[in-house]
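Report on one structure; see the data block that follows.
As you look at this complex, bear in mind that one protein chain is not there, while each of the others sits in place.
For chain A:
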Amino acid sequence: MSSTIAPATATAPVGAPSTAGGIEQASPPGERGRPVRGVAHNNAVRSLGLLAGVAVLVVVTLASVAIGARSIPLDEVLRALQSAPVYDEAIIVWELRIPRTIMGLAVGVALGVAGALIQAMTRNPLADPGILGVNAGAAFAVAIGITVFGAGSISGYMWFAFAGALVVTVLVYLIGSAGYGPATPVRLTLAGVALAAVLSGITTAITLLNPNTFDQMRYWQAGSVVGRGLELLWPVLPFFALGLLCAVLVARPLNAVAMGDDLARSLGANVAVTRVLVIVAVTVLAGGATALAGPIGFVGLMVPHVARWIVGPDQRWILAYTVVLAPVLLISADIIGRIAAPPGELPVGIVTAFVGAPVLILLVRRKRASGL
């Protein structure tokens, strides 16, 4: 992605559009009117930072293969990688550690990118991938799947979750764009919140009336990347690829959209097409991730903020950093979950918040933390 960034645009977008006025403008009362720059001021520093991020990701990935209830030294890992899964270490590496690491990588990238896109499009720092109803739709469908169709394992939940996420996002878009004119971000947000509320109410009612469903749902809703074989990932990968392709296409127009729809239009961005592409991307990325791992919160919300503080408001850099940083967060949370509460494990969805939230608080207490 970094190759698409022309040097001339390094200083182009200034962030924090001061959308003063009514409560309808879903804009944070950030530090208004000032061009917000990240820590990394120019493209050379940003590229170096991205390289450093990739290095961290590699380290974390290797650590994820090595660390666990049974620690395997790195040279053992390398030896196991070259052999077939015939002895203990090799079986652990091939059958357990590598699938969950790859799963964490894929889910992390998907959630992070979905979060960055939805925050950029709605211009709302509170927006997360679930805002268009993805999580609520997936949970509702899984509850139905368990109660009515007797689904009982992750491979059973998966397609219910994915279908629920897709259908509900389409519904949210239809509600948000009903009537004249295109769907505005505020209407989409409210439609998403409203529909998610209706569905979560029904889901809660179903689970409270069926103890068996409640029991299964409470584990699914914690979010986890364990016990999912890679064969579950392959059918979702084309969706992830589609989502990432959309993300690459909208990165540049989103810079214009950040300044408000009217200004974006006069700068030559096709606001309506951008919006549809963002919604498609968020739906398939967040829907796929939720189908694979359950509703993992916080990654999509937090990583784009961190990326923005590092690189400033250029969406292309934000997306590039998000792609690297989101899996770092998810995989390190997964590693910590393995060793935090022996002999058991903590689901990754629980640990992400405990790893990410202190970082987020420290960062936002710095002076230069920026709005959108």
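Here, a contact is a pair of C-beta atoms (placed from the backbone, for glycine too) under 8 Å apart; a residue touches a chain by one contact, two chains touch by 3 or more; residues count from 1.
Methods note: contacts and distances are computed from a predicted model.
Of the names listed as "Sigma-70 family RNA polymerase sigma factor", "Putative phosphonate transport system ATP-binding protein", "ABC transmembrane type-1 domain-containing protein" or "Iron-enterobactin transporter permease", the one that matches the UniProt record for the absent chain is "Iron-enterobactin transporter permease".
The omitted chain makes contact with just one of the residues A:G38, A:G137, A:G243 or A:G349: A:G349. Of A:L81, A:A205, A:L245 or A:V273, it is A:A205 that touches the chain left out of the display.
Of A:Q119, A:T189, A:N255 or A:T290, it is A:T189 that touches the chain left out of the display. By the touch criterion stated above, the residues of chain A touching the omitted chain are 20, 22-31, 124-126, 175-181, 186-187, 189-191, 193-198, 200-202, 204-205, 207-209, 211, 214-215, 218-219, 221-222, 297-298, 301-302, 305, 346-347, 349-354, 356-358, 360-361, 364-365, 369, 371.
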